[in-house]
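Let's look at subunit A:
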Amino acid sequence: MATLDSKIPSGPLADKWRKHKVDIKLVNPANKRKYEVIVVGAGLAGASAASSLADLGYKVKCFVFHDSPRRAHSIAAQGGINAAKNYQNDGDSVYRLFYDTIKGGDYRAREANVHRLAEVSVNIIDQCVAQGVPFAREYGGLLANRSFGGAQVSRTFYARGQTGQQLLLGAYSALSRTIGAGLVEMHTQSEMLDLVTVDGHAKGIIVRDLVTGKIERHSADAVVLATGGYGNVFNLATYARGSNATAIWRAYKRGACFANPCYTQIHPTCIPVSGDYQSKLTLMSESLRNDGRIWVPKKKEDRLKAPDSIPEEDRDYYLERMYPAFGNLCPRDIASRAAKRVCDEGRGVGASGLGVYLDFSEVIKRLGENTVRERYGNLFDIYHEITAESAYQVPMRIFPAMHYTMGGLWVDYNLMSNVPGLFVLGEANFSDHGANRLGASALMQGLGDGYFVIPYTIGDYLASQKPGSRPKPDTAAFTAAEQSVGAMTKRLLDNKGKQPVSHFHKRLGKIMWEHCGMARTKGGLEQALQKIPALREEFWANVLVPGSADTLNQSLEQAGRVADFIELGELMCRDALTREESCGGHFREEHQYPDGECKRDDEKFGHVAAWEYQGADKTPLRNVEPLNYEFVKMSVRNYK
Partner candidate 1 sequence: MVAENTTKNLSITLRVWRQAGPNQPGKFVDYQSKDLNPNMSFLEMLDVVNDELTLKGEEPIAFAHDCREGICGTCSCTINGKAHGPGKGIATCQVYMRAFRDGDVITVEPFRATAFPIVKDLITDRSAFDKIQQAGGFITARTGSAPDANALPVPKPDADLAMDAAACIGCGACVAACKNASAMLFVAAKVSHLGLLPQGQAERDQRVLAMVSTMDALGFGNCTNQYECSAACPKLITHDFIARMNRDYLGATLRSAFKPAPLGTGGGAG
Partner candidate 2 sequence: MNLVGYLFCSSIGRKIIMAVTGLILIGFVAGHLVGNLQIFQEPDHINGYGQFLHSLGALLWVARLVIIASVVLHIWAATALTLENKKARGTDYGFKHTIQATLASRAMRWTGYIVLAFLLYHLAHFTVGLAQTGTFKENLPHYTMGSDYRVAGFVAVKAGTPEVLDVYNMVVLGFQNPIVSLFYIIAVGLLSVHLLHGIDSLFQTLGLRNAKWSAGLHKIAVVLCLVYFLGNLAIPGAVLAGKLQPRAASVAAAHAK
């Protein structure tokens, strides 16, 4: 049984972080260079952590599977980054950002962590501007803001539709500076395949050089994982194709608890799947719902007809019908589930039947095509590029898609997992978004963790480790880990089955989408818990991985990742089945209010579920960290 001590500092909410920074131990400047820290991942969290730790004086080694530390999927975030700057004079404050985030997360996040996030949000913007991030500005030269879902103030900073890119390039420039100065040793195209623990402490990793196939051992005084989310369990997602859960999953298998794996976020406005070959789902900005009307035909037999041939009275504007007050602007999860419902009824449009219309004909008639072009021109262009359809002439077809995972490795207030010396940042941890993440908060968390939390909290751990005490990479624990990695590689390559890796990934994705997607049921999850282990067995019996281990081998890389996804998918379903309530992105059909809103059970489930690995073929152990809400009252989320 793992000990889950959240180490939340005592005292008033607003003073916790300040007090904690005074209380935690420091490493003196002369000693810092004696400590080595491994950072895995160079997205917002990883790059900001690596450069900040290097600037402090620690010796840092950074590992990414990409060919450059500028490629992580943080780069694809469009909307913006929240910060409680109150530059708009509209009543924003650290407390309000904290409260919005807690409420948005459906009261399943830790108060203290979220408040700290809101506090450091202001420093993030300062830091990014100093690095040269070209945020949007007003004519006077000061920073511009826009509003975003789930907030009544305008606190989102943005750089056109490429905020994630610009923030990542800012962090990458800081990382580049420290690499150039010799403070960070960068390892690109190096995939972490195992965590090495010595006496229960994380002291190193095993990586595969993806170009030469060489397995390498790296020891350190602490290991930081910033490897992103696990949404690719669903195969089709808005994630990058290479995004994977291997680092956190292998850490889980070495003892780190996996918290709330069932908390996943579905985005309602994505371009639907067009065929079985599909590899990726593309997000269309939610802002389209401001002017577009969502509908499906009333009659099943109309679903393949040309939309303009369906008369008004045969159309079902279902969001306007079901939620007259909010209509097409109802929250993400509600809009997503409603789309699923009408498609389940057989009224979905497009060849696949998995799509609904987002129709601009009315607004074009009302305001003219030019106005619509000014507002949404670039989005219409993206849509046209992908589908070859003009949304000025025919309604867009959209469908929800997997977008973000709120769950992740369990961490305490210091962002350290239950394995001492193993720190987890950004989307890879579970700590700040509860059961649902608000728009423009992911970037904030990644950078907050990397720039302003880990530089302080890692010292508290390192100060307890004797300088120079890190194990040599030739010790038994490293040898054992390397052997287990080698054995898995060999097993995959020697298998010589009959199906390529993609075959299993697609099937896993379908099971997950069907049973652990937007709406989950006890029966469905139980079925998934039958299907996934069977799929796992079939994978190991029948997967075909071509090529060899001693060269660049993309099939081998993908095979390892999919093997992990299958196991993680099972854990997600197990978590979803156990959590007998609905909250945020986790919607159990059995637990809902008549209007379709999530029905939480704070009494029984006002806690974090942190799963602990017990060995292959053994049911993992469900540990619980109670969520003690000292300052906010848990209430029913209400956006009406």
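Heads up, the rule we're going with is that contacts are C-beta pairs under 8 Å (C-beta built on N, C-alpha and C of every residue); 3 or more make two chains touch, one makes a residue touch a chain; residues count from 1.
On how the list was made: all candidates are chains of the complex that A comes from, given by their letters.
Source: prediction; values computed, not measured.
Novice: Sort out for me which candidate, 1 or 2, comes into contact with subunit A in this complex.
Specialist: 1
Novice: Spell out the residues on subunit A that touch candidate 1 in their complex, using ranges where they run on.
Specialist: Within the complex, subunit A contacts candidate 1 at residues 48, 51-52, 55, 66-73, 75-76, 85, 87, 123, 125-132, 134-143, 159-160, 162, 165-166, 169, 172-174, 176-177, 179-180, 186, 188, 211, 240-242, 274-275, 277-280, 282, 304, 306-307, 349-351, 385-389, 394, 397, 451-452, 455, 498, 500, 502-503, 544, 546-547, 551-552, 554-555.
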